[in-house]
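Every protein chain of the complex appears in place save one, which is left out.
And now, chain A:
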Amino acid sequence: MAQSIQNICDLPPELLEQIFSWLEDVNDFQSVINTCPLWHDIMEYRKAENLFAQVLPILMEKEIRIHHRPYPLNNFATFRQVCKKWKQETDRLLALYRFETFDCKAYRFYGAQTMQRFLTHASALPEGINPILGNWVSFTGVDERDFGLCMQLIRGYGTYIKSIHLGSHIHVNRFPFHELQLALTFLPNLEYLYANAYVEDWTVGYQVLALPPLPLLKELFLLTEITMPWSTPDYRRHQQLTDSFVTAYGPHLEILTCSPLLLRLESISDRLPNLTSLEIEGMRGMSITLDDIHTLSRADWKLQYLEIASFGAPTIQCSTALMEMLNNFRATLVSLYLSIQLEESLEPSDLNVFPCLKRVSLRVNSTFSVFPEDLRDRLNLFSVVCPNLKILYITTVGKNMNEAVREELQFAEMEGVFQQLQNFTHGRYHSDVHRM
């Protein structure tokens, strides 16, 4: 009579191996090899295949966050061909990470020649092959003569694209609204859109303009610099575009970057019910006003990330209104980037506790000739209101800032005002650490 099996360890190794091979999750694989030497030895031959899924994100994090270098996309192309498990993990990370994470010129289209070459390459592929590794493309140097090729590429392969840059910060690189409107109709799977558009037809009224549905769009970067540097910005046109995008995509948007004009739209809080990340970029001749700060104080958003004012934009005064606005997001805020004017009136005791706040980046300007003695003590209060703060970046700005004050700010940061900080960097700006 066969001996009865009372314990999983009584099973023969070949049967155990078969059972363990059914485990899909890499965490389960790790649990198996960590359980006992026997199980480790049975599955040892599959370690390189399975552990890669957990090791690759660590290798990437080191490149991106510590060395501040994008990760080579070519490496990913190679990993995808090694074996099924590596391909599966590589593709998962490709979908997870942002465009900027990768070092890759292949899908950044600057001119007609590359687009033409891509179209020739892609049309020669068998049916059903996705020619766009990573599912993202960028058109950042496309002028009017190239719109035809750009549209041909989007029309042909738009269903593969999940992330797209249409236009760039370079002034001349804007898309006429009707081209953008048409392009979006061929991008039904878009999740991230970066757009620099303008209304080319001056006879068009200022009503909300129609845009095609993009049900998966979660992240929108609406460029603020919409006019030539030598002409006066047309704020009304820009507000019209902002209004149009918010009307079309607001209900699903989670991450939004745009100008302060957003905050001057009617019922803005209700129109972006799922917003968790907001970046307000200053635009030429326009900065955030006290009314905008009040609008933010009333907004019913569960923001995890908030950034106000980027380089070149005026700093915000440390007013009671600013503290009120920050308090509005205290329960959910994880990362904050502010450009502020440090004043004697700064009173961190007006702030409530921010239990989730982990990163703060401050661009600090000040007109002090002498650093106020009690200000350092008040700065100490930040460590009480932000008990979980892990990373603080302070950048001092302003040509006229008194050198002694600048040093005092460095001292405040480095000598333990924020003693619980695990790490900090002085005077550096890391765009890649913003989104958690």
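Throughout what follows, a residue touches a chain if its C-beta (ideal position, glycine included) is under 8 Å from a C-beta of that chain, and two chains touch if they have at least 3 such contacts; residues count from 1.
Definition applied: contacts and distances are computed from a predicted model.
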Record lookup, UniProt, unshown chain, options "Sm-like protein LSM2", "Fructose-2", "S-phase kinase-associated protein 1" or "Trafficking protein particle complex subunit" -> protein name "S-phase kinase-associated protein 1"
Of A:Gln18, A:Asn130 or A:Thr289, the residue touching the omitted chain is A:Asn130
Of A:Leu16, A:Ile42, A:Cys104 or A:Leu180, the residue touching the omitted chain is A:Cys104
Answer key for A:Arg80, A:Arg237 or A:Arg330 versus the chain not shown reads A:Arg80
Out of A:Gln6, A:Asn34, A:Thr203 or A:Ser369, the sole contact with the unshown chain comes from A:Asn34
Across the whole complex, the chain not displayed is touched by chain A residues 30, 33-37, 40, 44-45, 47-49, 51-52, 54-55, 58-59, 62, 65-68, 72-75, 77-84, 86-87, 104-107, 114, 118, 121-122, 125-126, 129-134, 422-423, 425
